[in-house]
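Omission of a single protein chain aside, the complex is shown with its protein chains in their original locations.
The chains carry the letters A, B and C, assigned in the order they are written, with residues numbered from 1 in each.
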Amino acid sequence: MKIVGSSAGAVAAAGCGQAPERILPYVIPPDNLIPGVASWFSTVCRECPAGCGVIARNREGRVVKLEGNPDHPVNRGALCIRGQAALQGLYNPDRLRGPMRQDASGALKPVKWEEAEKLLVERLTGLVKQGKGKRIVVMSQLESGNLGRLIESWAQALGARRPIFYEPFNYEAIHHASRLVFGRDAIPHYALEEANVILSFGADFLESWLSPVEHARAFTRMHAFKHGKAGTFIHVEPRLSLTAANADEWVRNAPGTEELLALAILKVILNEGLQAPGVDVALLRNVAMPVDLEAAAGQSGVSVETIKHIARTFAKAKPGIAVGGGVAVTSTLAVETQRAIHLLNYAAGNVGRTVRFGPDSAFVKATPHAIVGLLTQLMAQGEIDVLLLIHANPLFALPPKWGFAEALKKVPLLVSFSNQPDETTEQAHLILPDLHSLESWGDFSPREGVVGLMQPTMAPVFDSRAVGDVLLSVGRQVLGSPAGKGPFRWETFAEYLKEQWRGIAREYAPSMPFDQFWEEALRRGGVWKDVATAPVQARSAPVFPIQGKPASVEGDPQGLTLLVYPSQRFYDGRGANKPWLQEAPDTMTQVTWDSWIEVPAEVAKKLGIRQGDLVKVTSPHGAIELPAYVSESLHPGAVAIPIGQGHTAYGRYAKDRGANPLTLLPGGAGLSFLSVKVTLTKTGGRRPLAIAQATHDQDDREIAQHVGLGAARELELRGAVPEKASHPSMYPDLKYPEYRWGMAVDLDACTGCQACVIACKAENNVPVVGKEQVAYGRDMHWLRLERWQEGKPEHPENLFLPMFCQHCEIAPCEPVCPVFAAYHTEEGLNAQIYNRCVGTRYCNNNCPYKVRRFNWWDYSSPASSSYAFPDPLPLQLNPDVTVRQLGVMEKCTMCVQRIVAGKDAARDEKRPVRDGEVQTACQQTCPTQAIAFGNLKDPSSRVAKLSRSPRGYHVLEELGTRPAVTYLKKVTREHGKA
Amino acid sequence: MTDSAGRQPTYADVNRDVIRTLEPPSPAYFGWMAVVALILTAGILAWTWQIYAGMGAAGKRTPQMWAMYITTFVFWIGIGHAGTLISAILYLFRARWRTSIYRGAEAMTVFAVLTAGLFPLIHAGRMWFAYWLLPYPNQRYLWPNFRSPLVWDVFAISTYLTISVVFFCVGLLPDIAAIRDASTGWRKKIYGVLSLGWEGTDRQWRHYRRAYGLFAALATPLVLSVHSVVSWDFAMALVPGWHSTLFAPFFVDGAIFSGFAMVLVLIIPMRYFWNLYAYITDKHLDAMGKLILVTSLVLSYFYLCEAFTAWYSGDHFERASLFWKATKSYAWAFWLQYFCNSLVPLVLFWRRARTHTPTLYVVSILVLIGMWFERFNIIVPGLGHDFYPYTWGIYWPTLTDTMIVIGSFAWFFILFLGFIKVMPSVSIVEVKETLPHPVKEAHH
Amino acid sequence: MRTKVGVGVLGLTLLAAALFLVLSTRGQAAGPAQPIAFNHQVHADQYKIDCQYCHADARRSEYAGIPSVSRCMGCHKITAADRPEVQKLAGFFNKNEPIPWVRIFKVPEFVYFPHKAHVRANVKCQTCHGPIEKMAVVEARTGQNLANDLLNLVGLARSSTPLTMGWCVECHTTMNAKEKTKAPLECVTCHH
Partner (left out) sequence: MAAGGVLGVFAHVDTTVRAIRDLRAQGFTDFTVYSPVPVEEIEAVLEENRPVSPVRLFTLIGGLTGIITGFGLTIWSALKWGLVTGGKPVVSIPPFVIIAFELGILLGGLSTLLAILVLGKLPALRRSPTYDPRFTVDRFGIAVTCGPERAPAAGRCLSQAGAEEVRQ
């Protein structure tokens, strides 16, 4: 595909067009690609190993938007914040343009592909010929599909060491524990949606744990108020994480006491005989009985009553589910904690029901850190001559104390296939940039019974080659095997893949002819089937010793335990090079563009630390400086720092931003995120954080509202409220001939994941403005995710509210505009005509919701210093949406371009638009389907039904603006207040 | 009116004394001009930068979409009220003392409105499209939204400017004729043209006097309407502290108040430098002082109403907004306003203060400061703590908008300084009118 | 006496100005030179080739689409292959280069004009593009101009020039009135 085509729309949108303007036709038109009409390609999201299905919207040969694949069993059409931002990896301005090699001076210089490959081939042949294949290692990110298989057979064929599939978050503790308890080395499938009670020990399953999108959806299905029923979620964690904030009951325990609590709970269950019938009580007893409840309560700071209450709620759930993750399970007690949690599930009879071995998670394929440690040693001893890195960045993700950097110096040839200039790649002697996952063939299997198929969604943006292709050709040359012969007989990885899929075809659709199967798979984005759950038995013996004490942490005993946790936005740091993610506020703190250290209010008081003060954090292994974020809710004995920032390379958006907390951790065999105490010292310097939300206190304005579970049930019985319950107007009601577009947002379903924020940015060409501007209240988000907090800091009620233009029927912004730039359409939209706006900004003064955004600087013209779209980012711009100019007001349009398209499609078939046919970007990506959009005039539409819900209300209703957006009150659990 | 020697000036004296003010200026005058011009240049540069870089150059943000520009805009419009008020309303009331000060006041009005008129342009995000606010036939078939207070502004202010200018020029006609007859050479030619050949014949006078009365009659409601319309920019909005029926009279009174202060600031130096004590006497100052005092008291009353209604309405937003203004980040500005506008003018209860020039001068300056901050407090803190807590924030001016605001003062003074050297800043004709006519023998 | 003369002069100047404005909007601009002297007359009129045979995207896309070089070659491999202009075409094809046509019809900035909807509503191509089939060289006077605005101001304007907003709106309103069509008049339909 050529990225030309008569893209006049795009040209106009980009706001340029000098005469004489040229229009270039295709020389040979690509089949099934019409300029001006989008085509969709399904593939797999590779921003983390969860393996969500993706469909990519391609316009004029460039991918402009990603959406979840509705058919895919993992994410069911939803995407998380990182999935939405994948585009900015594809179009990242700092993405490597082509192959490079390090010259004598150590600087990286571009080279030809042939030359680069030759270099590698020569070195490898040399080693293989001398039978020194063991001096070759491949270190790749987790590849559970056929690329992984190719890498393995490649290594085998060359006699290299077993490849390492390196994932910073590999959840090894879970499968170790599984092996110990059930004799099955696997990470089970956690069916949250089928539990009545979720008991989580620090598992941030709404943020990063295993498969966040899937979990978020499942969580809402068990937890959100429906037909008078709603599940319960108890979360044990020292820090008020986003997941904890979604819990009905957040139990703040002392760091590292999860195992203790789990065993204590187990003991209560046994004492009260609440265990499920037919469990091996003897086994459980000699694990749990040694634990002393009082002591456990004392050490964990969780009262005996609470422990008992949790035990009862959990055991009586039938079924419940206990999960452990996050920082908690990466302590020195990682495996023990997971083991205790397994036993809890076993005792409550959840194993086989909500905790299922088969389908097992692909994470089990990730190499344990111990092995990575071994490799490091080998490297240090000079045992490794060639190290090939495939999208792995150990220099960032491993604590310096591991000595990986030093060991790397001993490796004569470091080859990186990464297409981003990350820390490790910058050290590489040879860079052979791989295609971006959106440009490549491949497949990924997140768990048994699901294989997602990847296909190129567009032509390569830069001069990169698929790593698979390179491996094949290099392998052929090294082995000297003629084309079409030997272990690497395939010309391209695509061919290899297709052939491998014949096997999959036999497994999934034996009857179907392969070509049809293949077409089908490409269209659907993969194949999936149900997997039978394997029965497992708890092994009675040998049970290894119980710790029954908090996890041990080194460092100054007077110090504070350091909690290093995965960032929802940056995962293990690979998200940090995407400006969208940098500018999206962290939901809990609303901090953008920086990293911070969360300091408990008590400590801050003692040390006289104010928000934004620079603090020196010292552990036995290192020290970093970070601005302080004073937290009312964090456990007084701990401080917390998110992972992901503090890159020393990785492009303009990530480099030298914040600090990397991993540098504070020890080296050694396993990687445990909870293992040191740190001391804080004020440096005297200040670095104010760019925080988007002025305050989390609603000041009694009832912006985000909630209702008790009991009350909600009553309301439910009382039934729907009449529409137009809002305040009367002096004027006759407006007439809407055909449609009245409206939205409904269920606050009970919203988990505050921010996916909608980025989906909106991507769909509507919203510019990124940078830290200073956000800090000064000039951020451009059309949709912002607000966090409002009520109640006591240690038992807060957190409410998440997506706020965007409310499309008021009696809109205060409209009549004040002198030029009709803001007006009300016949379909109930509050329209903003950018090219009519003269920028008096009166509308935003008069907007009670302050959802309008003004172009303070010139973000749209390449000449300007504040240009927001450095190449090749403009390729991502949605050609159906204007890129707004300097000095105009903009705001949420309810994705009017999608409405126009939807009506156009409907007109083709001479029928009205069907409900659900037009979806706004935010609604489409929402993992919990908290947002509904549609025609309010059609009483049967989902949005109309929700708008009539007894829980429905309008924000600032008393102003009588009659918003077209209805919010549904969050349902809170009375017992949530302890 | 009597001069220092206590004898009444004759017609001839008046001509002489007034025309004397037009003598070639002193070096000091040029010095002042230079200073003002320098500041003005800085302001223009700042504006140029803002147009080039974008509104971001000025310190505005969410929620303060408006800030110092609109503040200063309202301030200047307010100043622009005294002139027409003195010349029109006092004319209708036959207040004879106005005669010797109204010319200066009118000039001030015209220039103040000219200054104010700049700010909507400076303030607009795309000022190059500001003409879209004017109703003119165009290929887009689009017209301005006459429901928008900003369009009302366009009409009110342009009307006010036009009428004030006309009124001003008509008043000048006979005086220009007088200067023409007193001058020689090229000056005579220029003034000759400007005087439109005025001769003071009976027929000219009779229409002139009629028309003048009618102008006054038209200008009076206009002057009251203009600031009401400006006040509706705020009153028509939803913002807590803005949405109030009180605003029109409140603004008009404030305008007159600041207007008179500015008049004093201008005429006190004039009478000092040109020794016009015979024409601008303590009686005038006294009268002005009284007016300032009265308007200040009325203003204080409005302030009380404002606070009271906010409290008594029981409206959470109104209360929160007021409380925040009075106690948080901008409290200093809030109390400065009350000090300058409600407390300071009270000294004018003492006659000695009303005629004691330095006191009067200081009071006027403080009043001007106070009135600027009154508008500031309505806009910046008002928006800073509106309905939606998420976006609450503090506005910090940048060098750009500060320079532009200061520059606007320079612009005003450069116009005024220029004016007083080319036109009679005291009305020759009307001063003469107030003198007893020359008669041969006493009436019988 | 003197005044009479003055009035006369003033009147004349005004008249002259008006005349100039009228003239400046009349008349046709010459079409720009194209990389290949493509002749619509021959194709559309003489050989009666349907517009949408070449501009095939019009019925299904926002853009009418410029025919791909290969599509042109489809006929011209044989047809009139000896003509110099056609050889130019072949040249582009062999060099595998797109033909840099000069854009002639262009709606103002920040406007979305979907051909599809108009084709669906059976709007003739000529309604907007003029009698293309009669043009050897395609030319058009489109877009806003000050002159027309000013004429509008003094009420002398003939209907607005093609491809300006007023022109679109005129058509939409009249069609809705006459043909009872449902041509949208919402700003957001074209500006979003």
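By definition in this document, a contact is a pair of C-beta atoms (placed from the backbone, for glycine too) under 8 Å apart; a residue touches a chain by one contact, two chains touch by 3 or more.
Note that this is a predicted model, so its numbers are computed, not measured.
Considering B:M55, B:A124, B:A178 or B:L266, the position touching the chain not shown turns out to be B:A178 (whole complex). From the options B:F146, B:Y301, B:F323 or B:W350, the residue with contact to the unseen chain in the full assembly is B:F146. Among the residues A:I810, A:A868 or A:V955, only A:I810 touches the chain that is left out of the figure.
The residue touching the chain not shown here, chosen from A:R179, A:H824, A:R907 or A:R942, is A:H824. One chain of the complex is left out; on chain B, the residues touching it are 10-12, 15, 135, 141-147, 151-152, 155-156, 158-159, 162-163, 166-167, 170, 174, 177-178, 180-182, 196-211, 214-215, 218-219, 221-222, 225, 229, 429, 432-433, 437-441, 443. What chain A contributes to its contact with the hidden chain is residues 729, 731-732, 734, 809-815, 817, 820, 822-824, 962.
One rule holds for everything that comes next: only the chains that are shown with their structure count from here on.
In this assembly, the chain whose C-alpha centre lies farthest from chain C is B. Chain A and chain C, compared by their mean Cα positions, are separated by 49 Å.
Rounded to a whole number, the gap between the C-alpha centres of chain B and chain C is 53 angstrom.
Taking the mean of the C-alpha atoms as each chain's centre, chain A and chain B sit 59 Å apart. In chain A, the residues touching two or more other chains are 820, 836.
The set of chain B residues touching two or more other chains comprises 142. Here chain A touches chain B in the complex through residues 692-695, 697-701, 703, 773, 776-778, 784, 786, 803, 812, 815-820, 836-842, 844-846, 848-850, 853-858, 866, 885-889, 956, 959, going by the rule given at the top.
Across the complex, chain C is touched by residues 136-142 of chain B.
Touching chain C in their complex are the following residues of chain A: 4, 6, 8-9, 12-13, 15, 17, 20-29, 34-37, 820, 823, 825-827, 829, 831, 833-836, 880-882, 893, 896-897, 900, 904, 907-908.
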